[in-house]
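Scroll down for the structure; my scribbles are underneath it.
One protein chain omitted, others in place.
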Amino acid sequence: MSGIPRLLRRVQPEQLREIGLLLILIVLVAFFATQIEGFLSGRTFTRISTSVAVIAVAAVGQTLVVLTRNIDLSVGSIVGVVAYVVGTLLTENPELPAYVAIAVAIGIGAALGAINGLIVAYGRVPAIIATLGTLAIYRVVLVELSGARTITTDALPDWLLEVPRTTLLAIGEIDLRLMAAVAILVVIGFQLLLRYLPYGRRLFAIGSNPDSASVAGLPVQRDVFVAFVLSGTLAGLAGFMFLARFGNITVVAGQGLELQVVAAVVVGGVNIFGGTGSMVGALLGAALIDTLQQSLIRWLEVSEFLRDAILGLLILLAVASDAVLLDRLRNFWARARRRSPTTETTAAQEPGSGL
Amino acid sequence: MDEGSPRTPVIEMRGVSKRFGSTQALEGVSLELYGGEIHALLGENGAGKSTLIKVMTGVVQPDAGEVRIDGAVASIGSALDAQRLGIAAIYQEPMIFPDLSVAENVFISHRDRGRFVHRRQMQADARKVLARLGVRLELDQPARGLTLAEQQTLEIAKALSLDVRVLIMDEPTASLSAHEVRRLFRIVHALREAGVAVLFISHRMEEVFEIADRVTVLRDGRRIRTAPRGEVTTASAIRDMVGRTMDDFFHRTPASPGEVVLQVKDLARETAFSGISFDLRAGEVLGFAGLVGARRTDVGLALFGIAPAQAGQVALDGRPVTIRSPQDALRLGIAYTTEDRHALGLVLPMSVAANISLPSLARYLGPLGLVRFSDEAATARRYRDRLRIRTSSIQAPAEALSGGNQQKVVLSKWLNTRPRVLILDEPTRGIDVGAKADVHQMIDELAREGMAIILISSDLPEVVAMSDRVLVMREGRQMGILDRSQATQERILAAAMGQDERPGPPDAATAAGTLGGVAS
Partner (left out) sequence: MASEPAAPVASRDRGAAMGLLARLRSWEGLLLGLLVLIVLWNATSVSGYLDPRNQINLLTLSQEKIIVVLAMAFVIIGGEIDLSVASVMALAAVLIASLYEGGTPMELAVLIALGAGLLAGLNNAFWVAVVGLPSLAVTLAGLIGYRGLARLFIEDRSIGGFPGWFTAITRDAVLGPLSLSLLLFLVLLVVAAVLLHLTGFGRTVYVVGNSRDVARFSGVRVTRLKAALFVMSGFIAALGGVLIASRLGAVRGSTAEGFELDIITIVLFGGVSIFGGRGTMIGVILSIFVILNLRNGLALANLTGNTQLGVIGLLLILSVLVPNLIATARGRLERRAGDRGAGTGQGPDPRRADSISGTASG
């Protein structure tokens, strides 16, 4: 039974998911290119890549958390708090160097993430409850800090406003903006972390089988805590990017962003039950959602209120396909592999199947 | 070390005792394991093997006695301590990480492999470890989808990579095919060559005699004998294992069973069991005997519709029936009391009364679906008096009761469904002597009232004392049904171990070995 070609056997179902997402993205772009005039342009790329960048950075942090079978719903509020605090700081001290501003952004994010991590990992409060709570609390912190004032673009230093317009690299009509580059760097960096640091592998282990993880003596609580801290840190960076991109920051900044981020992660093939997923997948998920939303709105000429309906549907489909399809696929894969001549197994027993 | 002096055992237990409630699980057990030996541990279910393993792996602390490692007293307070001391255990169901690769599974617990994961290096190391065991696995593939045997191998490799010195293997072959058992034995031999002390627990006599250097028999928490393999025979081992007296056991009231109530023919379920056939009469107690992995519980679950059978016929009062769900079973008058009271039998925080009425709740509902609390309480009181359930109140939560009284609540709960067929799964496991006697008396009364009873029990004297006939299972196969006159402990145990002395069909058990499933 060598029904599956040798090359395909090297590919894991997770990678298949990523390839699938990429194909869907290409098909979508091709389709919209035939439907919308001037769709295939540098402007479309710039618009989508800049808006994806913010989501993608936060989605990388979210992926770390979801891998351990948890969730962080507070990222939208963290983005808001960071954008506001750093915005205020820069309004009041325009001379402040960029690296200080970024350090403050990241520091606040890390601190707020640490609060989440403490409550979840050491207080054993379910992540959904803990971060639903901190989502509200962090937002209140923002409101209290701001006194309902807003930060406006013209009060911010010029260098900050230049950030989203900075082009690193131009290939023909396509500009690679600084923000998109940062997002790609974060994705690659954390993809490497997941792959090459023992910590990264432990995140998979914890989500894959929490019971075995404790029996095997892995530092489960500490690792989950750190995942939340990292999620907060990256939300902090996303908050800085948010500030640079929009300039005008009100108390509702970043509200609902957590849903976009969770959607990106789930659509990107990160299993909501933990254990599988990748940063590249999360990036592709974010890109797919944004492309679909923006293009559908342009194509159907409907209002942008279609966004949320699409988002909800995509999450449901992604979770369902994860639970139903991918599980079958994995087992099929495993079985096919074992029938192949490279392993010397004979019996066809399937652990845990059939129930 | 000096050649002449006696070797120091790698691990040594001296007079280890452990008591759980009213059960003396271990009493002054001593055991020495030497490096490079394969030591088989034999004993009936409940002889104390699991407790002994738990002491060695730091899961439970002994009440008395000491554990010595290399001659020095050691305290094993946790699984991590055991790991540090080089003690590892492999169970029937391996604890692996399905989403990690094979190589990663081997090294995930290591803390000394540098700051980065060197995939090549890790795979090379994993290959080396696996090579020591003489196996090849695809190292970069996720562990998901490995066969059970491969998962076990993986766990052994993991233990080996952590410099294991004592490896405990608890029924490692129970779910393996003959071919896989051969490979496992090669691995165990390789471990012996490497100087590891292996404690091998198995119910398959032929395996024990093939692989063990020494054999220890436990019975009732005591060590009966330790001897080199050459000095032990199957017959002597079985004699050692079943030496329990039956004096304090209940004597059934003699009665002749009535009509056939339940007929089962060729019942089978995938990897769990097959070829189960028996008749059960009104007023009869049919014992189900067998060792760990015999799959008796699976037959019970099939008849109760939790994990329905996939082939075979079931007839009730001569009419064929299909049981696809517990609701079906309840409607047909089949009740099943689970062996796992805590996880499956009782809603612990709810009251005794509410637990008793649960499966028959519909009978206690008045207009608008309101619960008739007074009726419910009356029923609960009736059972409390009849079964002598000791509780402060029938409104007390079930979790406040002792194990024996909880078991009586479980019994009440199912008796109250007025079943025709009652399947009792380990009804006296872990309960005290008094409660046990009450349960036995109850079984006798119920049989006299004409209830058809299946008694699944690992307690051999209990099965012998309480049953009219005994169906013996081994690894999902029915080994035969013994009449009351034939059903001695020795005969049952021999059949359960596939050691039937009578000339019979060519050892069906070897073939059955391949059928051992995984999901248990």
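Here are a few things to note about the model shown:
Going by the order they are written in, the chains are A and B; count residues from 1 in each one.
Keep this in mind: a residue touches a chain if its C-beta (ideal position, glycine included) is under 8 Å from a C-beta of that chain, and two chains touch if they have at least 3 such contacts.
Keep in mind it's a predicted model, so treat the numbers as computed, not measured.
Touching the missing chain, out of A:I128, A:L168 or A:L185, is residue A:I128.
Checked against the full complex, the candidates B:R183, B:R341, B:R384 or B:H440 give a single residue touching the omitted chain, namely B:R341.
When the missing chain is restored to the complex, the residue among A:I137, A:L161 or A:L197 that touches it is A:I137.
Only one residue in the set B:P9, B:P257, B:G293 or B:P427 touches the chain that does not appear here, and it is B:G293.
Residues of subunit B in contact with the chain left out of this view: 19-21, 23, 25, 50, 54, 57-61, 63, 77-80, 91-93, 170-171, 174-175, 290, 292-298, 301, 306-307, 326-327, 329-330, 336, 338-350, 354, 358-359, 361-362, 364-365, 368-371, 397, 399, 403, 413, 429-430, 458, 518-520.
Remark: the residues of subunit A touching the chain excluded from display are 71, 119, 123-126, 128-130, 132-137, 139-141, 143-144, 211, 214-215, 217-221, 251, 259, 262-263, 266, 272-273, 302-303, 305-313, 315-316, 319-320, 323-324, 352, 355.
We adopt the following convention: only the chains that are shown with their structure count from here on.
Each chain gets one centre point, the mean of its Cα atoms, and the points for subunit A and subunit B are 45 Å apart.
Per the touch definition, subunit A reaches subunit B in the complex via residues 12, 195-198, 200-202, 204-205, 207-209, 211-213, 215-218, 275-276, 330-331, 333-335, 337-338, 342-347, 349-355.
In the complex of the two chains, the subunit B residues touching subunit A come out as 79-80, 83, 95-100, 104, 108-109, 111, 113, 115-117, 119, 136-138, 141-142, 144-151, 175, 177, 179-180, 270-271, 307, 514, 517-519.
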